[in-house]
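Worksheet: the structure to be examined is printed underneath.
Left out: one protein chain. Kept in place: all the others.
Chain IDs A, B and C follow the sequence of writing; residue 1 opens each chain.
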Amino acid sequence: MIKFGIVGYGYWGPNVVRNIDQLDGSKVVAICDKSPASRKKIQKNYPNVLVTADAAELMSSPEIDAIAVITPVWTHYELAKAALENGKHVFVEKPFTSCRQQAEELIELAAKKNLRIMVDHTFLFTGAVKKMAELLNNGTLGKVYYYDSTRVNLGLFQHDVNVIWDLAPHDLSIIDYLIKERPEAIVATGETHLNSHEDVAYMTIYFPNKIIAHINVNWLSPVKVRTTLIGCEKKMLVWNDVEPDEKIKIYDKGVNISSREGLYNLLVNYRSGDMWAPQLDRTEALKDELAYFIQCISEGKNPHNDGVAGLQVVRMLEAASESLKNRGSLVRL
Amino acid sequence: MIKFGIVGYGYWGPNVVRNIDQLDGSKVVAICDKSPASRKKIQKNYPNVLVTADAAELMSSPEIDAIAVITPVWTHYELAKAALENGKHVFVEKPFTSCRQQAEELIELAAKKNLRIMVDHTFLFTGAVKKMAELLNNGTLGKVYYYDSTRVNLGLFQHDVNVIWDLAPHDLSIIDYLIKERPEAIVATGETHLNSHEDVAYMTIYFPNKIIAHINVNWLSPVKVRTTLIGCEKKMLVWNDVEPDEKIKIYDKGVNISSREGLYNLLVNYRSGDMWAPQLDRTEALKDELAYFIQCISEGKNPHNDGVAGLQVVRMLEAASESLKNRGSLVRL
Amino acid sequence: MIKFGIVGYGYWGPNVVRNIDQLDGSKVVAICDKSPASRKKIQKNYPNVLVTADAAELMSSPEIDAIAVITPVWTHYELAKAALENGKHVFVEKPFTSCRQQAEELIELAAKKNLRIMVDHTFLFTGAVKKMAELLNNGTLGKVYYYDSTRVNLGLFQHDVNVIWDLAPHDLSIIDYLIKERPEAIVATGETHLNSHEDVAYMTIYFPNKIIAHINVNWLSPVKVRTTLIGCEKKMLVWNDVEPDEKIKIYDKGVNISSREGLYNLLVNYRSGDMWAPQLDRTEALKDELAYFIQCISEGKNPHNDGVAGLQVVRMLEAASESLKNRGSLVRL
Partner (left out) sequence: MIKFGIVGYGYWGPNVVRNIDQLDGSKVVAICDKSPASRKKIQKNYPNVLVTADAAELMSSPEIDAIAVITPVWTHYELAKAALENGKHVFVEKPFTSCRQQAEELIELAAKKNLRIMVDHTFLFTGAVKKMAELLNNGTLGKVYYYDSTRVNLGLFQHDVNVIWDLAPHDLSIIDYLIKERPEAIVATGETHLNSHEDVAYMTIYFPNKIIAHINVNWLSPVKVRTTLIGCEKKMLVWNDVEPDEKIKIYDKGVNISSREGLYNLLVNYRSGDMWAPQLDRTEALKDELAYFIQCISEGKNPHNDGVAGLQVVRMLEAASESLKNRGSLVRL
């Protein structure tokens, strides 16, 4: 039985608490939040749990095995470091940290103390992403040409980060998981309209072997769009995450081009076939993720969404911020 | 009665011919195409029209008032120049020319000879674009924040140009028409998978006053998407051109942010209201455009989609090509 | 403070309990369910509430002002009768009763005892139905021509009733609310494939003044459809309840026909205009409904969804069952 202390009971925290509470191998023993209103809510919903405004209480508690850090990104490093130093495993909200150095330090610390870090890349545990990984890994789709995601909606404006740090980590964690190549360089463009942070932004990520990824994020869209196209050699895929059913459609479509004799003898051969929407696993992603974390702790193995995976995302975010500042200059990774 | 000679009877030419033929103020007197199969088709459909493989015949004909150039882009300059030199008005397929110098030379030549150039920016004459212009011009939408277009489909691969030169001119001509500011700088990224030209590409255009435009073009998409979001201060708009009805939806949505005392006292105020899909003019755009060209010729006035408008698009395409070569370097206009 | 006893904590009961518990003017004091598992769940979620397997305990409790009957339809009459006889107001799940006589008896009993009956026609309290009522009542839509609803999905098969008694009460309560005329006659057709009850069925309801309603219900559909067309003289409306946003679209469309001189001089005049999707109230319908019930009890007034409204729905269901048995014979009301 892994005993958890949770820091942060805002928007996402309650979901983490509920899932840890309901899983067989884990238990919530303490929750910390600075807001009196949140603490009151915790006390009502979880009368047997220790409630506090002071994270240090959790860090020093000998009863607690693991800490879940569900707070704004700029607090992750301090909290995770304290947890690790006190010998506790850490589950951290994404993005992992505010910068690369922090991530590297935490990874090293966890390694030294033989503790687990899991970064909450929840999407990797959805039926949709698991299916896409399966189709890429078993060769159904073939070689990847591009990953093109549109993730736009109205708000919610963040105080402390721009729209890339807010919305792109989803796609970056998925890209890191699905595409086996390491990113080479990043170009980001965008604009700030209302706030002091960009609210509309675009990221291009160059990979080896002509793989390209693009992410369109926007807090000022009148409609909510969550659509990703993945073009591959054998088949092409559309993932529409706002569809209640048929989130993933696989098209037996493609193009073959063979140049015969010079420019004007290109032979273009379009292939068009059936479309297929596989049934997806509908288990709550966060539940699967936390069960996996408990299993990793028990078995002493690193999860695939560990600190290193979290660092990959942070590196791409840092590069995007740098490129954005220079209106799209190429930033090599 | 304006008498037309048409050069090029491939994919788009027949539409231009049919419309000129049916309009009251114009008549097709000669059509030129290098392909014997095309010439045979012309002869069958238009038995009273002169059919030739030699464009020079049209240029020198004293019977012809105007030439429509509906050929690949790399031939536009030579054909348009010959027409103008022979005292004929010119209707040119988009993009206007292969480079800026050619466009400037043609503009100057037409001015000197007092002839009209119209670049076939057909989209400007659709019910959708006319309605968007109206809503922007009369203040309904308010100040523009961004123009974000996705224009993707499977093929058709072009031999001589990349996907930006093939698909982006539509959006660039619309942007030039709708946004009153002049573009400042362009960033383009993309990748070449099958051919020697980019088949997936992304363009960001920076304007003054924090207006930003983005165009996503792709020849390797399993689905056809023609969706443009326009975010403005008062209202926001979605233009979905593959919808048979309700192509334009206007959302009474928005965000107001007022910073009170420092970073963490931002007041975010979301406004959400009705959606409204105005009825659009359904006249064939090309018919309206050609009627307008005939009127401009008759009245001796320059159309809004004249050589200068064509040049604006060519400049943006050139800048995109340059940026693309350097993986997204900022190219100032 | 109205004190409630709830009978039935199955699929819908927890929602009723949660809302009564959260409203200012009401309180849940006792819950009855025959299933030990349900009782265990209640005890966990509502530790301060009396939990019992015996409804009679609630009926006789002097502490309880009102009983909510959230059980299968064949139990409604006995439970509601006991509640009324014990001087308690009654909130009853729809359909109100299994037959007309039961409904009439309960209405009479409540009147005699000066108690309130509310039948849980939840849909009447949704933003969509409230907006449609507003548009019909203020004359925006004009005279009604037809109401045409499709309400199909896969399952859930009921043990004790056919698909009409399961799914049609939603539409019948809405029709009774929106259409001011009284139904004249009903025709129902359908078929039984798997069970002993019809799983596919169609109902036509004839009203005076050429108003016609049609309801298509089906437990064997691969897709979930919740679409209602309402054709009116001035405007036409589509209500798509599976859309997350823009559930209601109003079309400025119509037809005028004027016969000039005989059959072949009909003048048909189609009117086509804008489409408009009004913003809808998003409050939870059940919350509004229960707040209204508490208000009705406090003020001693009958709700619009009272026993008489419940009886209207039961009469139409009975007529449909009779027609269905005779494969579509007309049953007058």
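The working rule: a residue touches a chain if its C-beta (ideal position, glycine included) is under 8 Å from a C-beta of that chain, and two chains touch if they have at least 3 such contacts.
Predicted, not measured: the structure shown is a model, and the values here were computed from it.
Screening C:N15, C:S221, C:Q279 or C:N302 for touch with the missing chain picks out C:S221.
Across C:L229, C:V308 or C:L333, the residue that sits in touch with the chain not pictured is C:L229. Chain A meets the missing chain through residues 245-246, 252, 272-279. Contact between chain C and the unshown chain involves residues 145-146, 148, 150, 152, 154-157, 159-160, 185, 187, 189-195, 200, 202, 204, 206, 210-212, 214, 216, 218-223, 229, 231, 236-238, 249, 251, 253, 255-257, 263-264, 266, 268, 270, 272, 323, 326-330.
Note that only the chains that are shown with their structure count from here on.
At the centre of the protein atoms shown, by the Cα-centroid criterion, sits A. When every chain is reduced to the mean of its CA atoms, the largest separation from chain C belongs to B. Remark: chain A and chain B have CA centroids separated by 39 Å (rounded to whole angstrom).
Taking each chain's centre as the mean of its C-alpha atoms, chain A lies 43 Å from chain C. Each of residues 272 in chain B touches at least two other chains.
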